[in-house]
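Complex shown without one protein chain; remaining protein chains in place.
The letters A, B and C name the chains in turn, as written, and every chain counts its residues from 1.
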Amino acid sequence: MSKSLNIAEAIAAAKSAGRPAIVAFMTAGFPRRATFLETLTRIGSAADVIEIGVPFTDPMADGMTIQRASEAALKDGVTLAWILDELRGAAARPAAPLLLMSYLNPLLRFGFDRLPAAARAAGVSGFIVPDLPNEEGDEFATALKAEGLALVQMVTPVTPRERLEALCRHADGFVYAVTMTGITGRSVDVPDEVLSYLDAVRAASGAPVCAGFGIRNRGQVERLAPHVDGVIVGSALVEVLERGEDPAAFLRELHL
Amino acid sequence: MSKSLNIAEAIAAAKSAGRPAIVAFMTAGFPRRATFLETLTRIGSAADVIEIGVPFTDPMADGMTIQRASEAALKDGVTLAWILDELRGAAARPAAPLLLMSYLNPLLRFGFDRLPAAARAAGVSGFIVPDLPNEEGDEFATALKAEGLALVQMVTPVTPRERLEALCRHADGFVYAVTMTGITGRSVDVPDEVLSYLDAVRAASGAPVCAGFGIRNRGQVERLAPHVDGVIVGSALVEVLERGEDPAAFLRELHL
Amino acid sequence: MSAMIDPAAAAELLAREIRGDFPDARGRFGPFGGRYVPETLIPALDRLEAGMRRWLKDPDYQADLARELNTWVGRPTPLSHATTLSARWGADIWMKREDLAHTGAHKINSAIGQALLAKRLGAKRVVAETGAGQHGVASAAACARLGLPVTVYMGAVDIERQAPNVGRMKLMGATVKPVTSGDQTLRAAVDEALRDWVSDPNGTYYLLGSAIGPHPYPYLVRELQAIIGREARVQMQAQAGGLPTAVFACVGGGSNAIGMFYPFVADRDVEIHGIEAGGRGPGLGDNAATICFGTPGVLQGAYSLLLHDEHGQIQETHSVSAGLDYPGVGPEHAFLSSIGRVKYGSIGDDEALEALEELSCSEGILPAIETAHAFAAAKRYAATHPGARILIGLSGRGDKDMPTLTRTLLKGKL
Partner (left out) sequence: MSAMIDPAAAAELLAREIRGDFPDARGRFGPFGGRYVPETLIPALDRLEAGMRRWLKDPDYQADLARELNTWVGRPTPLSHATTLSARWGADIWMKREDLAHTGAHKINSAIGQALLAKRLGAKRVVAETGAGQHGVASAAACARLGLPVTVYMGAVDIERQAPNVGRMKLMGATVKPVTSGDQTLRAAVDEALRDWVSDPNGTYYLLGSAIGPHPYPYLVRELQAIIGREARVQMQAQAGGLPTAVFACVGGGSNAIGMFYPFVADRDVEIHGIEAGGRGPGLGDNAATICFGTPGVLQGAYSLLLHDEHGQIQETHSVSAGLDYPGVGPEHAFLSSIGRVKYGSIGDDEALEALEELSCSEGILPAIETAHAFAAAKRYAATHPGARILIGLSGRGDKDMPTLTRTLLKGKL
């Protein structure tokens, strides 16, 4: 089966349970490299989909929290190859589908020829690449498709209507609907126009729609729930890890 | 009698005694304002002519020694008016003729109209003004002449022959033959060409010729003696005063 | 050095470059370039590209630009004959004097051109990054001139080594934001500027300082900097009696170099040399000589050559010159290198500083340390090409470098 279908299924399963799916972001190897798989398992116990961030030296779309986590992981020697090795060799992996979230250069350097197979072997269902817009993504998307992996598309509130529709039409896995312009990590109070933007995304998309950037609390999830299929929780979860708190407890709070 | 004649006479008197005249330079009010007249008297006991330096903020022809003395005197409140007052009121003045050595600006500011009479009243025989070349000196020279005072002319080793002859022709009091290019205070070892230059000055001049700049010791005076009518001792004497030594003893060393 | 492509393909690509085919519709120079940015920026880049195509050749914009360049920037900048250096090096040395441009470097050519564009595009504010501070000062000046508020991101390390420029920017009303993340130099400043831009892509104009970044920046910056080479080409013919044997310019991101080179690309007899920062040596992390030692990859919006490790992590670089201290390079340079039209070489810290001193003492011109790299390379070239007619891009003046020069060349002499 195509791994990318896993994702839509996982989101659908949450929906059947009457709640938006929780897509949880963690930086690989943060807070410690040694506890990567353990952290993954704990998050997996309360998330419907997991985004594993591949650390990068120049995370231009990320705010301070994820920059810090990324830097720490790099210092700890976390690399894409190591992440894939760990996942492949893991005694058990969470049931939740895994996505790798990475800037393009580490993927390029790994090699588009080798990467999809290696990712699939590691149990990865797809990729999110913030600096790979649709125009530049063909080669990678094609390579992924050959292994049944998804390349998740992002859309934003400033994406013009026509473009948004075109992007949603080709969506794979889910549509990552960025809730605001800006970088990760800043809280948003979800104004009405964001809700109507999300409605438009959903109308255009065959795939499920998950809203991300700035999601931190149950109130936001409640407000977003009627308009999306899932929510993506990133910086807030990384901060939980940073403080040494229980990520699963935090995520369960967001289950409506 | 013209005071300017005093000067030539004093130099002639030394000559009759078979030695070059000693023209001694002191900064007025140095080392202390309170002992101005006393210092003057002590120097007068061993000098044939005395140059009294009027301190100035910008002594551009002077080296460090006289700059320092000038600065100290200024700080002590020494002014041209004060010098003239002191001299006029002095219970006794040295027999040696007195010259005021001053940059032009303090004289200008005092006023060419008042200065010659005030100087004469203070027993001054003439002026040396290092920044007043012949071309600019007419007005002052005329004013001085009216009171019978000399404006001593300087010549230098770089003064062209024709100019030197013209300057010497109009010399008043004596000709101040600078022995070197440069500022006061540096020692010179009197090379042969300086001697022939001095001979040329003497040949051109009706007035006596005194050599100055860099004269510090008896050896120099001996070497110069056949070529000049007098020697001017400046920085070396100021240094003697600075060290608190006896200026008269130092000057008497220079009597051949 | 990246592998070269085969001669026939290279000749064909050069012919297309000369025809003006690049960047192509996808923003590429051969394989290099493109637009690798978050989706949020795509509409902004589309608008920028459309605005640029609308305005760049517009007579009104052109008139405004020409007026600012001629009466405010001080163009044309002179071409000086380096009389003493010519005698010392045994060649005929000419210098294109961007150091005399307002604010002291070529950066102002692009800054005022982009600021005029930003105004026409209705921008409410401008952001810029800066390494040596020259682009920050140029942006601050251009924005002050046009009444646009500007925020300049500058790495904390660069703030330290180019302190005078920080004060200059502030006096011209710019907000200077120190960047303490990443390598705290130019690369981190670009990242921060991009983050700022992503936060307000509609109201903000990103005034990029070199021929780097996503399409259309490499093209836009080249078009605005090409005045250097166009003027120099005419001046060489008028003053030196003909085109140069060889042209030299230093390459950081590559804006002064592409501005100088582009008008000479079609002159196939003119050798072109781009000079990178050799730093302490060839080891990864010891230099910023991207074309000499880098491999292809994507950084800050473009596919080009990069200094990165085997995991695709960007390498921290080293150069005594803040303006060259960058692990990427403009995609058009990567392209020109790949087709062999431009030769790229590198000069180390010490040799650059020596050249700086030689130029200062010989011609009474204190160049930027960046610029000095090009002079050092030209000196080497002259040694093996006696009598050559050499044109060097004097990209900026060295006043901004006094803190660094005080610690190096002037150590113990002040």
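The rule is simple: a residue touches a chain if its C-beta (ideal position, glycine included) is under 8 Å from a C-beta of that chain, and two chains touch if they have at least 3 such contacts.
This one's a predicted model, so the numbers in the text were calculated from it and none came from an experiment.
The chain that is not displayed touches the following shown chains in the complete assembly: B, C. Touch with the chain that is not drawn comes from one residue among B:N105, B:T142, B:S196 or B:N217, which is B:N105.
If you put the hidden chain back, the residue from B:N6, B:T27 or B:Q67 that touches it is B:Q67. Among B:A69, B:M101, B:A141 or B:M154, the one in contact with the hidden chain is B:M154.
Interface with the hidden chain, as seen from chain B, comprises residues 56-64, 67, 71, 74, 79-81, 103-110, 130-136, 153-156, 158-160, 163, 167, 178, 181-183. Chain C residues in contact with the hidden partner, per the touch definition given at the top, are 70-74, 77-81, 83-84, 97, 99-104, 140-145, 147, 164, 166-168, 170-173, 239, 356-357, 360-366, 398-399, 402, 405-406, 409-410, 413-414.
Assume only the chains that are shown with their structure count from here on.
If you draw each protein chain as a dot and join the dots that touch, the picture is not a line, a loop, a star, or fully joined; it has some other shape. Chains joined by the most contact pairs: A-C. Mean C-alpha positions place chain A and chain C at a centre distance of 37 Å.
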